[in-house]
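A single protein chain has been omitted; all remaining protein chains appear in their positions.
Chain IDs A, B, C and D follow the sequence of writing; residue 1 opens each chain.
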Amino acid sequence: MMNLSNLSVGLSTYLLVGAMLFCLGLYGVLAKRNIIALLMSIELMLNAVNINFVAFNRFLWNQKIDVHYLLTGHVAAIFVIVVAAAEVAVGLALIITIYRNRRSTNVDELNWLKW
Amino acid sequence: MSALPTVESMSMLLPFTILAPLVAMLLIVFLPKEETKTIKIVSAMGMLVSLVLSLYAFLTYQWAEGGMQFTLTIPWVPDLGVNLALGVDGLSLPMLLLTNLIGFASIYASWNIDKRVKEFFILLLILIAGVMGTFIARDLFIFFLFYEIVVIPIYIMVVIWGSTKRVTKEYAAMKLTIYLLIGSAFLLVGMVALYLAAGANGNPTFMFDQLAARQDLYSPAFQKVAFALMIIGFGSLISMFPFHSWSPDGYAGAPTAVSMIHAGVLKKIGGYGLIRLGIFVLPVGAKFWAPYIATLAVVSVLYAAFIALAQKDLKYVVGYSSVSHMGYVIIAIAALNPTAVTGAVGMMFAHGVMAALFFSMIGFIYEKSHTRNIADLGGLAHQMPRLAIGFVIAGMASLGLPGTVNFITEFTIFMGVINVFPVHAVLGIAGIIFTAVYILRTIANVLFGPRRSEWDHLTDIRGPELVPLVLFGFVIFFAGIFPNVLLGMIDTGVTSSGLAKVLETVSQAKMGGLF
Amino acid sequence: MFKEMHDLFQWAWLIPALPFLSFLIIAFITKRSKRLSSTVSILAILTSLSLAIAIGLGVIQAGKEIVEHPAIVNVNWLNIVGLQIDFGTIVDPLSAMMLFVVTLVASMVQIYSLGYMHGDEGFSRYYAYQSLFASSMLGMVLATNLLQLFIFWELVGLCSYLLIGFWFFKVSAREAAKKAFMTTRVGDFGLLLGMLFLYTKFGTLDFAALSAALNTNFQDVLVIGTAGYVTVMAFLVFLGPIGKSGQFPLHVWLPDAMEGPTPVSALIHAATMVVAGVYLVARMYFLFDFASPAALQFIAGLGAFTAIFAASIAIAQDDIKRILAYSTLSQLGYMMFALGVGSYSGSMFHLMTHAFFKALMFLGAGSVIYALHHKQDIWDMGGLWKKMPITGTTFFIGVLAISGMPPFAGFWSKDEILANALHNGHPIIYGVGLFTAFLTAFYMSRLFFVVFMGPEKPENHPHESPWSMTIPLMILAFFSVFGGFVALPEHNFAWYIHYGEFHHEAIAWGLAGISVLAGLLGIGLAYITYVKKLISAESVAGQFSGVYKLLKNKYYVDELYLWIIKNIMDGMAKVLYWFDIYIVDGIVNGLALVTRGSGKVLRRTNTGQLQTYAMVFFFAVVVIFMAFAIGESQLAAINPLATLGGAK
Amino acid sequence: MVEFNFATVLTPEIAIAVLSLILLAIGLLIPAGARKGMMPLTVFSLLGVLGYTLYDFFYGQEAAFLGGMYMHDQFAVYFKVLFLAAALLVVLSSGGYVQKLPKHRGEFYALLLAATLGMMLMAGAGELITIYVGLELMTISFYILVAYLADDARSSEAGIKYLVLGATSSAILLYGISLIYGLTGSTQLVEVAGRLGGELTPASLLATVFLLAGLGFKISLVPFHLWGPDIYEGAPTPVTAFLAIASKAAAFAVLIRVYLLTMNSQAFSATGQTLLLVLAAITMIVGNLIAIPQTNLKRLLAYSSIAQAGYLMVGIIAESTAGIKGVLFYAMIYVFANMGAFAVATLIDEKQGSSEIKDLAGLWRRSPLATVVMTASLLSLAGIPPLAGFVGKFYLFSAAMDQGYVAIAYIGFVMSMISVYYYLSVVKVMFLAEGEGLPDVPVHGAIKFTMVFTMLITIAIGLYPTPLAQMAIAAAQSLF
Partner (left out) sequence: MSTIVFFIFAILAIAAAWGVVTSKNIVHSAFYLALSFAGVAVLYILMNADFLAAVQLLIYTGAVAVMVVFAVMLTLRGDVRESNPENRSWFVGALVAVSVFAMIALVVLTNADWRVLATPWTGGGSAEDMSLLLLSQFMIPFEAAAVLLTVALIGAVILAKGVKESK
């Protein structure tokens, strides 16, 4: 902790942060029982990916000088955010439907379909 | 493509032969299902046309010329090199004729069907056309296509019209189907491998003669593997021990017509394929496996004959007997010489006729008495003398009585085999003793003995039911008394196809130290 | 002259063809009419008889020429790579003799059957079979090659089967028919093998060609060390005759074959078919001769054994037909050992005379049975001579003939055989033959005395049979009496029918006397025992109860076979069936079960829990990554799938 | 690169998008009672677009749009034809089914078209972000469609399962894309392919695995397949059909492009091939084995479609024109074979409200046509000649064997023969069982047309595969 300021915040650091978020999200998806928690965890994972995109965009060498191409990572992040929002919207609507059908948001109980 | 001249004017003969039952089938599709009589008549007419055409081919085939005749070649799937190539030679013509004989008779053997008549005859005609196709195909792909076409109708027919005995018909049908299909899966691998090997220098082909002509492209190791695959595929089909267990159950479960066709011609596709594809295309592989195959063949002969002794159900007796008889065909193929091959094809024909007659007679017995259990039957010769005659003829043919075509073909086989595998041959010939035992026992127990009053209500076969008896009886004796008509034809096929030369190459090439 | 004769001989094929035609006509046209069927059949066989007589006369006229150069006609029958078979006819003294015997007995039997089978339900069928049999038998006689002979050989077997089982509603008849077929089949197996080996060795099955090949290639064959091979072939071929001609141990079917109608027994199981084996050995004598001494020695030994073996059984039998059957066996043994000891002509001669008198006796027995409404036990009969004088007299002629009483036919032939046996250096066989002659005389006279001489049984109301039955008896009796004279020098039988160099042998009256004595002894003993009752048969039987039981039960051979069939063959069948169902099929079903079972197990992976799915998903990602990463350095070298693929 | 008219190239996509929005607008603007003819509108529009696309396939010009961002090659157009045909058939077969929906019938078609649009984008995309967006467009439409029977708990269960798992899998796909972007600085496939290469680094390895997992999820490659059966079973039958047929094909379109351009660099070594082979083999085996004990028709078809994915993978791994041709050919006939089966399933679902196999009992008596169609379709899936499936499998496995992958061909052929077992079990029920008390199933109108049409195509291609094969070759060649 003492040498915190001496650490250079490079690509790897960002990537590790992203990885951590990703895996925390993953853990959430795998381990929580409430479907809403699952959705939130998925959002965490998507965020992690976004960190990756932005970090790569910032730190990486790029052949093309054209500014348009230099922002590919940002654009990707935008799309991810859009898609994630849409997913959440649909997901929450679904959860409400399920809640109405089964009076539960417990993912363990969603096993009518199996084998 | 073929080196031989084609009989141009006759090139449509074979397509018509195979189309006749299909046209009949289409007509039936549009007939109302209550018109059972019309349906049967239409089927019979279709098969009659087919039969007449194939007889015409048989009689006008030019022996002196030999080779494939009545050929027709249409490019079909150019990117694979598949041709819709049809044609017959001395090997396939007897099989074509056999198919039509049995097909024609099977219509009459099914004359009394009253359950879902329309569907039955539709499927039956598809089945017959499919079998026919395998024998007139000159292209491996087409051959295989036709072969697999027949499997599914059989399944449906067994399931709907079959009968349950030791095993349920559903089981029998499924076993038969899956067994043959898995066998054909290996075959398919072998076929693709062969196709790729033959097309290694570009110009891919499936034509039998082309495949055979490209010997130099197949290494001995390749031939060994490929032939092994053929043996699994065709061996299952021809019910070679230990791949036979579908056969008795399948026949027992199947309706009469299917048993007739299956035992009569369908399983012959295995032998035919082994000759066409195994020997001609992969002679080195054949040479390598021949001793093993011969051993399995002899085991088939004796093993199945013994088991037939222990059977209580008529169809099982004939089922195992056909396994036993096919052993002779297999050992003949393994002998790899022209005489034996001639005998093998002859035997396939002879056994086909015999088995079809047998099954049709058993079918009538079952249809009338509703049992096939030997112990329940007895003295049927009192009530059904004509049926008894048919049964006895089939039995005598089965045990290879001289005068029947079965004897002379068996004899030819033995003649071809005895030099090559003397010990196997002697053991195989011993099989005729056991064959006699189970056949005679069956005949005695079913037909002879005191009159049983419970069967007094049975009526003898008459009218259309007589067709199988008359047709097969005539063929069995005619070809038995004038064997040259059949065997000479096959001999033409064997000679003109250059089998002797192929085998000579094999023995000279001497496997390059491989063996 | 020979040319004209040859033209005649070319028509020999008509002799079998006519009965065959009759068979077809009966089977397809006249089946419904009994009268027409029998007429057609008898007409056909009589025509054949006259043709046979014509050919016989032709042969006698042609003389030396035909002896040395048989008239052979061949047409191609089968011509494929590695197998050329002709069909044809051979006319030589041997076949001419056989043709005559067969057609004669067949005609007699068919005429006789008009009466005997009268009223039978299957009358037409019977005549169809008779015609078919005659045709096959004659075809066999005329065969020019072994395969042709074999084909007809099997066809006569088929007819025998059909005729034994003629009354198929009787279980015993059904079983007997089956037994006959199966037993002969065992022999045929050997014959078939022998044929195959012969063809592969010599490239032909034609008798003439084979004979020539054996003789001319004698040196070659010897050089390549295949003399033993030829012997093996000879033994294999001989297996056929063992089955067909009822030699021990395949004799068991013949007594049972008596289940057929009696005329059938007379024709097939006494006079014609059963001698087919003898005929075959005679036809193929060159082979056995070449393979000697082993083969011939064996034939002689086996024949002699069969002769005495069957004769001994005959003593203890009670069924009239069975006694005759065992007698037939015994006589067949006689013929066989005659061939074995080199008495070729004698054997053929005996074949002919035996056909006459045995057919006569069988028909006589049939007449008795007919009169007694199908009683067959001799102890139920008695004193029939008075009621049935023609039957009785002719039967007595038969007994005398078989006992070798001069001048009846049997005397000449039996004597020739015994004389040859001794001359050719087989004293033991001669002794056996002599003793058999004694036994034969004994049991035949026993039969005769009990049936015809003993006290009448009140429950029987016998009367003489109709003319259709007695006329054949008389004709056959005529031949039984005078048939032997053909051996006299002026009609020398042996000159026509012989093997190798012809040596004229005068009748050795001394030896003849001994055998006559043996015959007389037998007849006398029977007379004392069964007519005079000086010796009590029962007490003798009681004294030697073991022996008696053994004989009565035919040495338990049948029981042994039954045991073998029941326990070994059927047992094996059951074991193999078990194996097939539970092992071979078990493996198949097991595979199916494993497939289905693994499906059932694997489906449990779909738990329905989405988080499990996700876990599997990510875990798989890790695993795949690890595998990939490890494989980059190590897995590539192994690459198991690439090694699995065979073709490329 | 050829300059091209923007409008002509993107016409199908624009048309579908517009159509979809029009349908949505109708749903919003016109009161429920007055809405009519939405199905005919959809059908005829689709027909028109399909016709145009077919024309485009044969006569259109190849082009790359925006410097490789979007491809207009025969490969893409081939897949567009496939999607449109599938959509058309699904719409045709679902007429009766949709009529029974309580509400939102118009939106159903709109969503279907939106999914189709997503697929078309996937097929055409030459760039990873476009692929992702297309994929999500398709997937999100499917989330809604799967859960469309909102008062059916099974349907919404399937929906949420699909959503959670789909989102997770697209997260990992995205992670892979981000790594690719990090490694190459670009998301354009052509440039990516150019810059990857050389040694396989840990990061490129990880990216590959992540991409494979993300796409493997969509094509239900074992072990990423577990979602499939549950969702197939729970979804409305027409949706299941579309999901099984088209979404899988779309994922394959992407996989082929990505695989051939990126994974097929030298870096993608023999290990990768081996791994894929193993996965393909396991997919074939697991799919077929689990299908055997199934009792629900849709579930059975789900497992069967898993197995089919295994077969298709074989063609990709073969990495040759022949292999890709096989995949394309098979994907197309797979549409017709599966569509026939699903049309019958839809019909049964519509009339009997169930999709258990036992509910097919006696179908032969109740509806011969449906029985025949079902039989033909199942047998085509099994690869029994003379149906199209056989030729397809032949192309796939011969291509694999040509590359020396013999073992996979053994497994493939044997497994497809084993698959006959469960297909025939269905056939048996239809033909044999009596089906007492089950209603008659009359087949009329559009669904009848669908059935007959798919069956005829299945048979026709089986008997004469040449035209389709030539199309497939052309499309495959446009990739190399």
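The working rule: a contact is a pair of C-beta atoms (placed from the backbone, for glycine too) under 8 Å apart; a residue touches a chain by one contact, two chains touch by 3 or more.
Remember, predicted model here, so these are calculated numbers, not experimental data.
Colleague: Which of the chains on display does the removed chain touch in the whole complex?
Modeller: A, C, D
Colleague: Pick out the residues on chain A that sit against the missing chain.
Modeller: Contact residues on chain A toward the absent chain are 4-5, 7-17, 19-34, 36-37, 39-41, 43-44, 47, 50-51, 54-55, 57-62, 67-72, 74-75, 77-79, 81-90, 92-97, 99-101, 103-105, 107-108.
Colleague: What residue numbers in chain C mark contact with the hidden partner chain?
Modeller: Against the missing chain, chain C presents residues 611-612, 615, 618-619, 621-622, 625-626.
Colleague: Which positions on chain D touch the chain that was left off?
Modeller: Given the touch definition above, chain D has residues 10, 17, 20-21, 24, 27, 65-67, 69-70, 102-104, 107, 110-111, 114, 117-118, 121, 125, 129-130, 132-134, 136-137, 140-141, 143-144, 147-148, 150-151, 156, 159, 182-185, 201-206 touching the missing chain.
Keep in mind that, in the parts below, only the chains that are shown with their structure count from here on.
Colleague: Roughly how far is chain A from chain D, going centre to centre by Cα mean, in whole Å?
Modeller: Spacing between the chain centres: roughly 27 Å.
Colleague: Can you work out the whole-Å distance between the CA centroids of chain A and chain C?
Modeller: Here the centre of chain C sits 96 Å away from the centre of chain A.
Colleague: Which chain D residues reach two or more other chains?
Modeller: 160-161, 164, 168, 229-230, 401, 406, 418, 421 - these are the residues of chain D that touch more than one other chain.
Colleague: Which residue numbers or ranges of chain B touch two or more of the other chains?
Modeller: Expected reply: 178, 193, 196.
Colleague: Quick one: which bits of chain D touch chain A in the complex? Just the residue numbers, please.
Modeller: 129, 132-133, 136, 140, 143-144, 147, 150-154, 156-161, 163-164, 167-168, 170-171, 174-175, 177-179, 181-182, 185-187, 229-231, 233-234
Colleague: Can you list the chain A residues touching chain D in their complex?
Modeller: 22, 25-26, 29, 35, 38-39, 42, 45-46, 48-49, 52-53, 56, 60-63, 69, 72-73, 75-76, 79-80, 83, 86-87, 90-91, 94-95, 97-98, 101-102, 107, 110, 112-114
Colleague: Could you list, by residue number, the parts of chain D that touch chain C in their complex?
Modeller: These residues of chain D touch chain C: 160-161, 164-165, 168-169, 172, 200, 202, 205-206, 208-210, 212-213, 217, 223-224, 226-227, 229-230, 269-272, 274-275, 277-279, 286, 289-294, 401, 404-408, 418, 421.
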